[in-house]
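I have a structure here, written as C-alpha cells, and I will follow up with some questions on it.
A single protein chain has been removed from this complex, and every other one stays in its place.
On to chain A.
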C-alpha cells in the first residue's frame, strides 16, 4: 500500500476515491486475516461510511487533510464510542464504551478511516501479543514467529499493508519492539505529548500512545494529528505542536554537527550478533550523513527492567481493580456472595500474565514491602532519568538496538516470563524517563527478519528524532522491502 502522501495526492487528483482505497484495504484484510490475525475486529461499515464522507468532501471541492481517507488500525485498548473495546481481555468481552478516546476523536475529525481494532497482549502486558485473550497474531515476515508486543496487531497490520498507519501504545516498548520485529517505523512520544484519555490504563505514569507507519513521514503525519494538550488528561502537556511532517528535509545535513551518542551498555551480552552488526552499520550511515558519533554511558540503564517490573505492575494492580463485575464487563455466574463474585470473575476474565502482574504489584505496594520495592524502584527511575540527562548534555540523540533479538518463534518464550521480559530491555528505560524514542528498520538478519534501530531524543524533541530517522531512511531502502504474503 502506498504512503499517506501518495494516497492523498491520488485522492486530491480524484484518481481514486476514499471508498476505493478503503475497499482495497478491507479486501486485503479479508485475504490476510486468516493467516495474520492482526485485527480483533474489522469495522468495515464504519470505515466505508467514513470514506464516503471524505469522498463527498472531495466532490464538494473542500480541502481535505493528509489523513482524510487513509485506512488506519487502532489498537484495541483505545476506547471507540459504540464499538467494542476489549483490550485483548476476556473480562471486557462484552464491553462497548459510551465515549471516544481523544486520539480516535482527533483522527475521526481528520477524516482518517478506521478499518478495525488491532490485537494486543491483554491489557498491553506482553512482548509478543501471545497474551491476547482472543488470538495470536503472526509476524508477516515469518508466520511462525511473533510480531512482538504488546501492539503486535498494529505493527503486523502496517507491515502487511492491511492499513497504511496504525496507533499503538507503549508502556515499556510496546510500540518500538513490535515495530522493530515487524520492520516498520514506530514511535513513542514524550510522556504527556499525546492524551491518554480513553486509553485503557495499564501503567498510567508510563503509558503513551504513538504512531506506526511504513515510513518516517507517515509516522510524523500521524503523530502530528494526535499530539496536543487535552483538558481531559491532567498529565498532558500544554505545548505547541510543530508540523512534524513539514519539518522533514529530504537531504538533511545538520548545520551544526548533530551529535549522536551510542549507549555503551546496550552492546553487551544477550545482544544478537546480527542485530549488533546491523545497528552498528546504521550508525555508520548516520556518521556519513554528517553526524558526530560518540560513545556514551548510561550506567543505570540495566536497572530499568527490574524497576519497571515493580512500578508498572504496582500501577496496574490498582488500574485493573475496577474490573469487578459490578459495572461492566463479564460477570461470573454461580457466585455465592460478593467476594466470590470478584474472585470467580477475575479468575475467569484475566489471563495468566495479567494475574501475575496484579500479584507482583499488589505485593510491591503492601505494607512492609512498599519501601523496599515501590519506593526503591522510584529512586532507580530517578537515577535512570539522571543518566539520560547527563548523556543529553553531550549529545542530541541517543542510539541503540530496539530489541536484542529479531522476532522469536511463537511459544518460544511463553513458559519463561523472564526471558520474555528481557526483550524490552532496551526500550523500558526510555519510558521510565518519559523521553521520546522511535524504532526504524535498519536491516534484516540471515533469516530475512527485520532489525530495528532505536533513536532516543530529548524531551519534546520529536521533531529532531523524526528528522534524523528521516535522513537515515532516505539514504537506505529497508523501508521499501515488504513481506511476501
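What we mean here is this: contacts are C-beta pairs under 8 Å (C-beta built on N, C-alpha and C of every residue); 3 or more make two chains touch, one makes a residue touch a chain; residues count from 1.
The rule is simple: contacts and distances are computed from a predicted model.
Not every chain of the complex appears here, and the one that does not is recorded in UniProt as "Aspartyl/glutamyl-tRNA(Asn/Gln) amidotransferase subunit B", selected from "Aspartyl/glutamyl-tRNA(Asn/Gln) amidotransferase subunit B", "Anti-sigma factor RsiW", "Aspartate carbamoyltransferase" or "Superoxide dismutase, Ni". The chain that is not drawn here is touched, among residues A:332, A:365, A:383 or A:485, by A:365.
Here one chain is not drawn; of A:92, A:138, A:163 or A:426, the residue touching it is A:92.
From the options A:4, A:54 or A:201, the residue with contact to the chain not on display is A:201. The residue from A:57, A:314, A:431 or A:467 that touches the chain not shown here is A:314.
From the options A:3, A:101, A:161 or A:266, the residue with contact to the unseen chain in the full assembly is A:101. The chain that is not drawn here is touched, among residues A:374, A:421 or A:478, by A:374. Annotation for chain A: contacts to the undisplayed chain at residues 77-79, 85, 87, 92, 95, 97-99, 101, 196-201, 203-205, 231-235, 314-315, 317-318, 321-322, 324, 326-328, 338-339, 342, 362, 365-367, 370, 374.
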